[in-house]
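Shown below is the structure under consideration.
Only a single protein chain was left out; the remaining protein chains are all shown in position.
This part shows subunit A:
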Amino acid sequence: MLVLAVRSLPVRRLPFHREVSAMLIAQVIVNWLLLGSLYAAVALGFSLVWGIMNIVNLAHGAFILVGAYTAYWAFTQLHIDPFLGLPLTMLLLFCLGWVVQYVAINRVIRAPFLVTFLLTFGLDLLIADVVQLLFTSDRRSINTAYSGFGLTLGTLHIPFDRLLAALIAVLLTAALSLFLQRTRTGNAILATGMDRDAARLMGIRIDRIYALTFGLGAALAGAAGAMLVELYPFDPSQGGVFTLRAFVIVVLGGLGTPWGALAGGLVFGLAETVVPLLPGIGPGYDDAIAFALMVLVLIFRPRGILGKAFYA
């Protein structure tokens, strides 16, 4: 209708452009929110493990990978929808994370951070390689019955699967926050994060709390992986990319609370969505901008946007 009006009245071209750019801006905002929340899911487990255990888990990307391939396997072999199968994926990843922490990382938890850095890097190599052996290095994607469908408001398009993923990401953030604040176990995790030795004196089994925390971190990574494989084609080389992004997101948002991951995810999503649209820059600079942003945040506000001392 609008197009017709413009054709008949060439003088009114300006409002037409304004209309289009308004819709474009709305679409950019929607894309940003959807992507940003998804990134929050990517970083949530990473942020938890870092905040509580002071471990930068370089195997985070490998857990995302395992989650993605579990969802892929369940979908192609057992015909389980990736979103419905999410609890199962998370349970499997929880067990994997629990075992990794109990068997390996707990042994060097008091060593300086370089050691855990290297250990998780080794685990990342190992897990990613096993995934590649099992599933080959081909790109995989999931096509559900509702892939490609979405809500359409005028020119505004919101894909169902992305919307669902964003909602689940926000739900997971809220659930983690509530779990940490409202339950006894959650409080024990927080207490361990604040002061390991004091927590032990209060009767908390540190090794179990660490295994639980790492398991939760892996489960959240698995959830992110299951949602990612539903949205984007996936291959085993991508684990490292997501570890790096989780890094940046957590730094941007700050270590304080699960909501820091959401804030960081939104900032990172903003950089990735908006920067390529700026005149004179074009696509491809998004990661460079994100890393530059991260370095600036580190120097001028090392605690991140929502950062506090610990999970509280």
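Everything that follows uses one rule, which is that a residue touches a chain if its C-beta (ideal position, glycine included) is under 8 Å from a C-beta of that chain, and two chains touch if they have at least 3 such contacts; residues count from 1.
Keep in mind that, in the parts below, contacts and distances are computed from a predicted model.
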| item | value |
| --- | --- |
| Protein name as given in UniProt for the chain not displayed, "Branched-chain amino acid ABC transporter permease", "Acyl-CoA dehydrogenase", "NADH-quinone oxidoreductase subunit F" or "YCII-related domain-containing protein" | "Branched-chain amino acid ABC transporter permease" |
| Residue among A:Val28, A:Leu88 or A:Ala104 touching the omitted chain | A:Ala104 |
| Among A:Leu123, A:Ile142 or A:Val275, residue touching the chain not depicted | A:Leu123 |
| Interface with the undisplayed chain - residues on subunit A | 50, 56, 104, 106-115, 117-119, 121-130, 132-133, 206-207, 210, 240, 244, 247-248, 251, 284-285, 287-288, 291-292, 294-295, 298-299, 302 |
